[in-house]
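Report on the structure given below.
What you see is the complex with one protein chain gone and the rest in place.
And then chain A:
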């Protein structure tokens, strides 16, 4: 990297007033959630500024991009199901303007998801889960193994059950993030904001600014950057995943309990004679361990994902082994693919697996103006981007969707918002 190094210890900006950037909405965090929020806010006519030293390089870079609320349903997470279903329903209209603007690489595909079990216990577990899925009015079609293999001929013979979920789709998170970043700059420029830094600042945000500097429960008015500059904004959205709790100036008493849940994920190229490896997204339960194979438009597949809380950010050899071993049970030809990428990233996990989304109460029954939190999306960051963007747009317009109040970011902060005891 080319850089100029000052020869003395003087601060380069010591003779000038630090430049201030003014915007309507400052979004801290340029992962897919932050970008999605910025994009929808910009679409609604607001000027937006995304603050991130390395946009779209965290969990967004790793994510497979399944939009799969039905197959990702877990027991005891029915609350979350409503949110994931609502978000999945929003994805087509969320991504449509990007596609209309010529971004073909969003990877949005409305192909179905095929759920496969490996042994008898997997079959029993998936059959039990289907009961719950059906009870929620979800469409889970049971296929014979012959039917499943007719649809996906490379699926191996040693599977015990198959279900087709028509409404579980996929998108390419890297493609979507790139498309949004390009569009953000283009639209900004059209509106006369010609300097790129007015739209995208490659710096860390270190502190929130408040109307009353001595009171973190007063209106949030902007962000201080790592280089000392300030971004003045009418609204600040905190969407920087695991980095959110480290931000200085968060409302006193606000607890944002996010923890890193690491995942290993693989990308493989499918040689010509095996194309397409699969047309549907394949999700398997292999001796009790979940694995998925997501086929992409460019004849690569994504195989994921482990779930580790061992604190290790590097790619786990055991994790790669497990993924390849289990993926080969679903599709033996996985062994013939070229392994082109192994990636590990951390998902921002929360205690109840649900996101921290919305405004923050000040402890006196009112919401702190100028501040919206959007983090803790855990396994569902890509899927929930559409609803996070929509909900934030509503909040910016002073509309609160009561259905999503249960995901308030202050629900773990008794000092601000006494948490209701769950029975």
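What we mean here is this: a residue touches a chain if its C-beta (ideal position, glycine included) is under 8 Å from a C-beta of that chain, and two chains touch if they have at least 3 such contacts; residues count from 1.
Convention: contacts and distances are computed from a predicted model.
Chemist: Under which of the names "ABC transporter permease subunit", "Thiazole synthase", "Polyamine-transporting ATPase" or "Phosphoenolpyruvate-protein phosphotransferase" is the non-displayed chain listed in UniProt?
Modeler: Hidden chain identified via UniProt as "Thiazole synthase".
Chemist: Among A:166, A:255, A:274 or A:324, exactly one should touch the missing chain; which is it?
Modeler: Residue touching the absent chain, from the options given: A:255.
Chemist: Which candidate, A:288, A:314 or A:397, sits in contact with the chain we can't see?
Modeler: A:288
Chemist: Which residue from A:252, A:309 or A:341 sits in contact with the chain not drawn here?
Modeler: Residue touching the absent chain, from the options given: A:309.
Chemist: Identify the residues of chain A touching the omitted chain, counting contacts across the whole complex.
Modeler: 74-77, 128, 132, 255, 257-259, 288, 308-312, 349-353, 412, 422
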